[in-house]
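For this depiction, one protein chain was excluded, whereas all remaining protein chains were kept in their positions.
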Amino acid sequence: MSEHVTPTIRVQRADFDVAAEIARLTDGRGDIGAVVTFTGLCRDEQGTLNALEIEHYPGMAERQIASVVEQALERWPLTGITAVHRFGRIETGENIVLVVTASAHRQAAFDAAAFVMDFLKTKAPFWKKEHGRADVEGKWVAAARADEESSKKWT
Amino acid sequence: MSEHVTPTIRVQRADFDVAAEIARLTDGRGDIGAVVTFTGLCRDEQGTLNALEIEHYPGMAERQIASVVEQALERWPLTGITAVHRFGRIETGENIVLVVTASAHRQAAFDAAAFVMDFLKTKAPFWKKEHGRADVEGKWVAAARADEESSKKWT
Amino acid sequence: MKLVYFSWVRERIGKESEEVDLPPEVTTVAELLAWLKTRGDEYAAALEHQDVIRVALDMEHVHHSEKLGTPYEIALFPPMTGG
Partner (left out) sequence: MKLVYFSWVRERIGKESEEVDLPPEVTTVAELLAWLKTRGDEYAAALEHQDVIRVALDMEHVHHSEKLGTPYEIALFPPMTGG
């Protein structure tokens, strides 16, 4: 449904800049009525968590994100879309993932951003290991059944 | 459902800073897993529109936004929420409205932001007048039936 | 009673606000709108499609069937187009 949109996909160790990513999609354009951003952050789980270590499968991670983003572009009339996922050690309170969608209409921007997040959770090869406050060996986060369910509601 | 949240509500002529509003909700906290922002922008309507003049009812505008935001706080477990609506002359491509929601969970952040936007459209006393490219008298934007329908889906 | 007008209601009536003395028989919002329409062509034009006019008593939306009571301020305006 979207025409002539070149998505921005990045998998990176560094933090991202939400304002800069919005500007990249909107600057100099007059056809955008709505921009939605989703930022996923590292929670401290009531103080039990110190940091996450995020492992990824280089190459496949970018490919899977691009595939989800392409599905969103086919499904909704977007004028732009950006997805950034970080890897490596991420302290509590830091950013993990960013999705930005731009459209003439608000519902398309909202739905596309939610769709991309639901699918990133279950389809993109990233794995989170939790590092607690103490100096003990971290624990791998188990996949949530709720995330699997969320990705099914779009079919 | 939300506990101890003091919303930020502003009605202002000046532009807003999305990154600063996100930071206001997240800085120094470890309990936030998701931040959603919605930015509404002034479209140029295929080049026919030059600017919008947004009139508002001072006092009632803030009250109605606060009321919608309170409903969102009761309905979803948010850790923070911000709504900013501009008035006055707004050129095409400029920001009009901002909603930021923060939560432990992504679905609450998405739903609350969409809910607030749907209700702002039909319940907050703002009126848009379109100024075209030519130097002719502007035309008031008609209320969209679709917006009325969008606000009904939440009941 | 203080009346305030917005958007094209304001433009057609030609003023932002005014003080009016309501006759005692005007007790509901609908009666207020009907009475205002008798005040001149500009009011008749502004309130022609009476059903679409939104009314707020002291900044609270009310139905046209509502009693006016003794509000500090009554606002008349078209359907809102914010967001």
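Here the chain labels run A, B and C in written order, and each chain numbers its own residues starting at 1.
In the analysis below, a contact is a pair of C-beta atoms (placed from the backbone, for glycine too) under 8 Å apart; a residue touches a chain by one contact, two chains touch by 3 or more.
All of these numbers come straight from a predicted model, not from anything done at the bench.
Here is the thing to keep in mind: the chain we left out touches A in the whole complex.
One chain is missing from the display, and on chain A it is touched by residues 40, 54-57, 59-61, 63, 85, 96-97, 117, 120-129, 140-144, 147.
To be clear about the criterion, only the chains that are shown with their structure count from here on.
Put simply, the C-alpha centre of chain B and that of chain C have 27 angstrom between them.
Of all residues in chain A, none touches 2 or more other chains. Of all residues in chain C, none touches two or more other chains.
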